[in-house]
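Down below is the structure, laid out as structure tokens.
Missing here is one protein chain; the remaining ones are kept as they sit in the complex.
Up next is chain A:
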Amino acid sequence: MTSPVLTMKDVSIDFPTPAGIVNAVKSLSLTINPGVKVGFIGESGSGKTTTALAIMRMLAAPGRVSSGEILLGQDKTNVLTLSEEEMRRARLRRVSYIPQGAMNSLNPVMRVENQMWDAIVAHEGKTDLATLRSRSDAALESVGLPARVGRLHPHELSGGMKQRVCIALGVILTPELIIADEPTSALDVVTQRQVMETLTEVQTRIGCGLILIGHDMGLMAQSVDELAVLKDGVLVEHGTTRQIIENPQHPYTKDLISSVPLVGGETFLSPAVAAPASQKTGPEPLLEFRNVTKRYGNVTALQPMSFTLEGDVPQIISIVGQSGSGKSTMGSLMLGFNEPSDGQVLFEGKDISRLSTSEALGFRKNVQAVFQDPYACFNPFYRVEHALKFPFKRFGLSQSDAHTQTAMEEACQAVGLDPDLILRRYPHQLSGGQRQRLIVARALMLSPKLLIADEPVSMVDASLRASILKNIYDLKDKYGISILYITHDLATAYHVSDYVIVLYHGRVAEAGPPKEVIGNPQHPYTQLLIDSIPWPDMNRAWGTSNRFDAEAHLAKAEVQPTIYRGDVDGFNLSTQFA
């Protein structure tokens, strides 16, 4: 029996605030053995990141460990009693931290390799350049990156590459413990799988312990050996992953597992019995793309595509794909934020780039949007009711102040928010989930005909995704609004949509009803996407472990023409290739 790399005994962490002391973590005890991967899972605010930062002794002021011991390594060094300088030396060399926001975790003005060298020099003293370079090159190669990446600046790398650089940094001094804080939350499923493979590969090779922080039960099931479930700073359940996934004891753990929407699984929606009348007026199709192409310079973001969305019956059309597939480009074309390079985008038979001022006003009212980032959508200087009230009045929908108030309250209730608690607050006082619901409520107040939802749930906790999607689904189901749902999450697209379009490099790879496209994919690219979803099921392997296989697969996807998997009434799609 080897001795553990980390022993936490009765650790409590307090944040003194003017309103009193907040106990962020309450007497947490845990040991981690070498070579073992432990997942910390829980919602935002459950104390998982706080615990990790306490191990690094990097708690944000005024947070402090109020009691307990954190013992690192076989020599049982208590990190809480080390001097500043000793703690500095322990970081990275003994315990390394792979941060959540890999997108911004590298110094933008330094080359990647310089940021590896400064870490080596800080711990081992000055060495010659050749040694440093050979070590950084080796570290980059160990995470599957070519050595030339070291010569680049961070902005020249993709998100997946940056995350791998952070992993390379984390293992460059072969630590005893690696803490990875949601290392893949900003990545799409295909990249997520590749990065997780890399991380577990290097971790196994150096035989260190690993703490993986996350909120996605599927990812945990496929990646870690043990699970620690945290809720409100309390460790509610701890055991092997199989034990917890297959036989969860605590109700909270059960919630976490069941909140993951599964392809083919039970639906989390409860559709209305009778379909509501559509918001559509007039005979023209609601939205039409006529041979639309979009190019940015030499890059074609969207290949020629035509479709008509009749809108006689409200429908949800999902557009899925990885980052860079052209799905957000489609969204901004529909909203008129971008003009097509060729072709036309028509709303109710009118080219949206040629609307008169009054038509444009009508278009803006009738086509609403919900965006990815619920934090950036509010003006921080106004109470949130302003965000609801202003467009309502601006579009001339308000009959009186009392009418506006009623409309706001109804919209809030429709998305499950208590108007009395919410409306008078400022944006920073609300959670991400509450903000995203407010954006949905704001769109609802204007009773639009069409809603463009661009990754509406990718930044909220997994446990909240289902309920926010339900709000969005209700817009169609109860209010008769047609929706274009842009996402990288196939499982939710499977449940909410009437028709799915899978985009790859600006081309339609596969399209049809979700049961066909996602339930039984035929196109190599769709197959890869489905394959990359981590399932919260221990008996279901997470696809291939060979990344070259994925590349061969993508090469096949590149040449495979569009596969049509059946039609639905009211939506027609056609593509043409030169």
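Brief remarks on what is shown
Keep this in mind: a contact is a pair of C-beta atoms (placed from the backbone, for glycine too) under 8 Å apart; a residue touches a chain by one contact, two chains touch by 3 or more; residues count from 1.
Simple rule for what comes next: contacts and distances are computed from a predicted model.
Looking at the choices "2-oxoglutarate ferredoxin oxidoreductase subunit beta", "Peptide/nickel transport system permease protein", "Putative RDD family membrane protein YckC" or "Sodium:solute symporter", the name in the UniProt record of the chain not drawn here is "Peptide/nickel transport system permease protein".
The missing chain, though absent from the display, is touched by one residue of A:S46, A:S96 or A:N471; that residue is A:S96.
Interface note: of A:V109, A:A130 or A:A402, the residue touching the hidden chain in the full complex is A:V109. Check A:L169, A:L430 or A:L490 against the missing chain and you find that the one touching it is A:L169.
One chain of the complex is left out; on chain A, the residues touching it are 56, 58, 61, 88-93, 96-97, 99-110, 118-119, 122-123, 153, 155, 166, 169.
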